[in-house]
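Note that this complex is displayed minus one protein chain, with the remaining chains in position.
For clarity, chains are labelled A and B in written order, and residue numbers in each chain start from 1.
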Amino acid sequence: MTLLEVENLAVHFGGIKAVDGVSFGVDKGEIFTIIGPNGAGKSTIFNLVSRIYQPTSGRIRFEGKDITGLPAHRIAGLGIARTFQNIELFDMATVLDNMMLGRHAHRRTGPFAHLFFGPATRAEELAHRRKIEEVIDFLDLQHYRDQMIANLPYGVRKVVELGRALCTEPKILLLDEPSSGLNVEETEDMSFWISDIKNILGITVIMVEHDMNLVNEVSDRVLALNYGRVIATGTPAEVQAHPEVIRAYLGGDDTETEAA
Amino acid sequence: MDRVLGRIWWLLSASAVIAFFSPPVLWLFGVMDGAQLTQYLQQVVSGTANGCVYALVALGIVLIYKATETINFAQGELMMVGAFLAFTFITMYGLNFWLGAALAVAGGVLFGMATDRAIIRPVVGQPVFAIVMVTLGFGFVVRAVVSMVPGWGTDTYALATPFSGADLRLGALVVSQDYAAIIASTVVLCGFLFLFFRYTRLGVAMEASSENQLAAYYMGIPVKRVYTLIWGLSAGVAAFAGLLLAPITFIHTQMGFGVIFKAFPAAILGGFGSIPGAIVGGLIIGIVEALAGFYLPEGFKDVAAYVVLLIVLLLKPEGIFGRVVVKKV
Partner (left out) sequence: MRFLFKTDYAQDTRLFPFGGTKRFWSGLALYAAILAALAHYAPVALTSTHWLGLAIVYAVAFGAVLLRQNADGEGGHAAFWYGLLGVAALSAPFVLDLYFLSQITFVYVYAIAGVGLILLLGMCGQISLGHAAFMACGAYTAALLQAQGFDLLVTLPAAILLSALLGVVIGLPALRMTGIYLAFATYAFAFIVEEVLARWDGLTGGNMGFVLSDPSILGYTFDSEQKMYYLAMVLFALTLLAGLNIRRSSTGRAFMAIRDSETAAEAMGVNLAVYKTTAFAISAGMAGLAGAVYAHLLFFISPEGFTILLSINLLVLAVIGGLASMHGAIFGAAFIVVLPQLISLTKDSLPPVVGQLPGLESGIFGLVIILFVILEPMGLHGRWMKIKTYFQLFPLYKRGTFRRQKSYMVSEKNR
């Protein structure tokens, strides 16, 4: 069953066609990876799906429902969570606060009730707290619970950001370069977690990734992008063998050479 | 939504410009009589003169902001110090006006550089807001110190210039030479600044430091020294503004505090960080103020400038010449 469907998506910034007529569908329960050289439009697709950018044309459907016109803050509530390429955590708040923000879309009480912090608010806070404790256990973040993000090393921040996305109880998770900036060991951990997210938590994953080992290890399907256009789709092996992909990366024509 | 606001913006600004230039046309067609037109032009000239002072103070604020991202609330005090220096050299010591004026501006430059070294450098790297508070506190201190200086104090002084009292006659229009001098010297100064930033190495280095501090540092630009020079330049411009403002108002310790709350709206109106924006913003504020003061009931003089600011920001939140910066994620 197709969970997320992107149809003829395009966005132009000035004269530049960052994404130019991209279509793909992501099935429930798979790990779908988007690869491509720098500037191919991978992150832009994420920004379009999470509604930060307004597409010039095209449709985005989630669970059969058109979400192209929704504001960005409605996306989390639908069950689409994301991480960011350069980590967008709330730096001056603790890990707990960050994760609790992942629960924001599930809140039921409003600001007025919060002024008084009555029993309903308290009960809700406790319920959310229980939920994020599961995520903390899942990602082994117990040590860092009360630390401020600004004091954490990069690798841990990356995990916290993943955790925050998981706290929203997503149906689909968009991971923007989950391994960038991580060392070999941390990348391995990340690869296990991504598999676990799919296998244990049953969450569909779309990721943008440069590390081909990680891509091969976890992906079910891969989509290769260049200059905002799809050049190949298929299993990791198929895509990597595709002549156009090789040309895009190694520079058969005037494309800039770019190691994967 | 944005598109609608954009349309309204074009419509409103176009009609404001047309309205501004319409009186001579109305006069040509006989709708307005000569006296009314002269009155109108008189207000425009005095508004422009005041606007020039706002523009120069705003320009100083923008220079510092562009280069160092410090929002300087003490710019009015830099201006006030310049005015007091001019008073000291010209009136107290009886120096030649031009020599005294040059000394005052030079003193202002030194004062600005000293401010950067002593007050601003220790707080570089702290949140913008904290630095704003430092400049605000510095303003308090400067006002206090100036009022303690023997011979300056809390009194109000007038500054006589070679132009004072004389009028310039252009047909029926009578323009005080002070106003004419303000407008002319602002034009000259702005031309100099343009050439400076465009063609000198130092000007280019200043631009570079403002774009990216770290990269400029790696390229061998002595960023710290450039910052000090920027402060000097900005304080020099402020002292110049003080010199221009002194003949048409008075010199006193609070003169900067009053101007700053016009200069900031001017800088913001033009788009905070844009040098032409600061000048255009200053002129708009000055002229709106003068016209509102003359044609609207009492009390609207000060409010009008702020109403214009709010309307512009509502329609164009980045100001007239402001850059829209989109964060990349």
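The rule is short, and it goes like this: a contact is a pair of C-beta atoms (placed from the backbone, for glycine too) under 8 Å apart; a residue touches a chain by one contact, two chains touch by 3 or more.
These figures come from a predicted structure and were not determined experimentally.
Colleague: Looking beyond the chains shown, say which of A:Gly102, A:Gly163 or A:Gly228 touches the absent one.
Modeller: A:Gly102
Colleague: Tell me which of B:Ser13, B:Thr91, B:Ser147 or B:Ser164 is the one touching the absent chain.
Modeller: Among B:Ser13, B:Thr91, B:Ser147 or B:Ser164, only B:Ser147 touches the chain that is not shown.
Colleague: Looking at the full complex, which residue from A:Arg164, A:Lys198 or A:Arg221 touches the chain that isn't shown here?
Modeller: Answer from the full complex: A:Arg164 touches the omitted chain.
Colleague: Across the whole complex, list the residues on chain B that are touched by the chain not included here.
Modeller: So the residues of chain B touching the missing chain come out as 68-69, 71, 119, 122-131, 133-134, 136-148, 153-154, 213-214, 253, 261, 264-265, 268, 272, 299, 302-303, 306-307, 309-310, 313-314, 317-319, 325, 327-329.
Colleague: On chain A, where is the contact patch with the chain that was removed from view?
Modeller: 50, 52, 71-77, 81-82, 84, 88-93, 96-97, 100-105, 107, 109-111, 114-117, 121-122, 125-126, 128-130, 133, 142-143, 145-146, 164, 168
Convention: only the chains that are shown with their structure count from here on.
Colleague: Any idea how many Å lie between the Cα centroids of chain A and chain B?
Modeller: Those two chain centres are 47 Å apart.
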